[in-house]
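A short worksheet on the structure shown next.
After this line comes chain A, so read on.
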Amino acid sequence: MQPNGENLLSATRIDKVFPGARALDKVDFHLRRGEVHALLGENGAGKSTLVKCLTGAYRRDGGTILLDGVEVDPRDTFNAQKLGIGTVYQEVNLLPNLSVAENLFLGRQPRRFGLVDVGAMNRQARALLDDYELDLDVTRALDSYSVAIQQVVAIARAVDLSGKVLILDEPTASLDAHEVEMLFRIVRRLKARGLGIVFITHFLEQVYEISDRITVLRNGQLVGTRETATLERRDLISMMIGRELAAEIRSAREGQVVAGPVRYRFENYGRKGHIAPFDLDIRAGEVVGIAGLLGSGRTETAEILFGAHRADSGMAEVDGRAVQLSSPRRAIAHRFGFCPEDRKTAGIVGDLSVRENIVLALQARRGWTRPLSRTEQNRIADHYIRALDIRTADREKPIRLLSGGNQQKAILARWLATEPEFLILDEPTRGIDVGAHAEIVRLIEGLREKGMSLMVISSEIEELVAYSTRIVVLRDRQHVAALEGNRITADQIIEAIASANERGAA
Partner candidate 1 sequence: MTAILRGYALRLLPQLIALAVILLMVSLVFPGFFRLEIQNGRLYGSLIDILNRGAPVVLLAIGMTVVIATKGIDLSVGAVAASSITSGHSLAMTLVITLGTGLLCGLWNGVLVAILDIQPIIATLVLMVAGRGIAQLVTEGAILTFNDPGLIFLGSGSFAWLPLPVIIWLVFGILVALIVRKTALGMLIEAIGVNRQASTLSGVLTPVLLIAAYMLSGLCAAIAGIIAAADIKGADANNAGLWLELDAILAVVIGGTSLLGGRFSIAASVLGAIIIQSINTGILLSGFPPEFNLIIKAAIIVFILVLQSPPVRNAFTFVALLRAGRKPTEGQAR
Partner candidate 2 sequence: TFGSASAADLVVGFSQIGSESGWRAAETTLTKQQAEERGIDLKFADAQQKQENQIKALRSFIAQGVNAILLAPVVATGWDEVLQEAKDAEIPVILLDRTVDASDDLYMTAVTSDLVHEGNVAGKWLADTVAGKPCNIVELQGTTGSSPAIDRKKGFEQALSGHDNLKIVRSQTGDFTRTKGKEVMESFLKAEDGGKNICALYAHNDDMAVGAIQAIKEAGLKPGTDILVVSIDAVPDIFQAMAAGEANATVELTPNMAGPAFDALAAFQKDGTKPPKWIQTESKLYTQADDPMKIYEAKKGLGY
């Protein structure tokens, strides 16, 4: 640790008020030269808002910002970029319709005779991505690449833009361990170069691995800033949630698995180009964890089971009877539920209220002729807002105004409200804070104990180990292994994923 103590970026008494919510309340934040500064807090604490105020994406309502001791007032993100602040925002990625190179150099394309020099731009883009061990066709549209690759490109852009400050808002949420490692290497290098780096995440290990100092926000207020080395994890968590966390998050699985009868059977189930045909049995009271690298076909597996994509081979049985799962509706009729991983495009219905988002699936299943009364809707919504601790001013707030993690919880509530018998969760804990994280893990356990069948996709292997009764490992869009009983350990899973694995980075 060698931060030279000098403040690179100083924000004092930052205020931000949204209609109906005070997101930031006189928050101070100081970033030193050559440090990695973790910004932590629960969902909705105001982390993303603070970042956006710093980069001019939001107009702050009060407070001053000093960069290198000089007062600055970035009017917009372009302005911030010019000042040397590069940012990866939460949720928002890049422009899917532009090429990789254009995304990297948007607004600063190399020019010759006043015209964009496309050749030079593509060359520079390739050189830039070399650092990230990505060998892409940079002239292709960004949306022909996976979410993970897009995220890396976003990071590469931000890093390249950050002359002085690099801000990363949950950059690792959709990265695997290998990619996180790579990112950290780059962060350390930038740090050595004297940049200040702001790092937001809900993964505490990563915080301890990379950060020098930690600033914690709670309910829009500053709780405090500490040296990472001297802050106990336990203390950090109570700083974040304002109380002691009842139990350590990753308790080992207690008790023996109650193996009910096989309820769902898929045979030779698959879809060309999406996922190779696989066999899968799921019992009542079972949690099937799906492990695999990014792009290994986990989401595709979930989507095909739920009928979001039609299977083109094999057959499905529910309780011994053959069924057609050709659409989500059909699947829902058989009491399936599915929390998609991409909550912005496939999950939330942004302009509708939290209440409507929660009752949506239930109402859809009842059909339009049997509306839930307003009283009933309020009851359901209030119940889950309390049960899942969804932080919202009131249930009529449009869901898009909630913080990322709270949106995720509302979607979970949407499915729980339908009382499903088979629930598929794709990355349910992504972007969720420690407290809520533990709650969701507990919830999964509880649902299983009630006899529900679950399938959970997660990139956090520890977490999978915690609640899965069986683990299916995917590689290259194939189901390659299944682990059961005491074979469910992190090491075994990693070995199954890694064996004979070389990930073909496009």
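The candidate set was assembled so that all candidates are chains of the complex that A comes from, given by their letters.
Assume a residue touches a chain if its C-beta (ideal position, glycine included) is under 8 Å from a C-beta of that chain, and two chains touch if they have at least 3 such contacts; residues count from 1.
If you're wondering where the values come from, they're calculated on a predicted model, not measured in any experiment.
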*Would you mind pointing out which option among 1 or 2 touches chain A in this complex?*
1
_candidate 1 contact footprint on chain A (complex, rising order)_ = 19-20, 306, 308, 328-329, 332, 338, 340, 345-352, 356, 360-361, 363-372, 374-375, 378, 393-396, 414
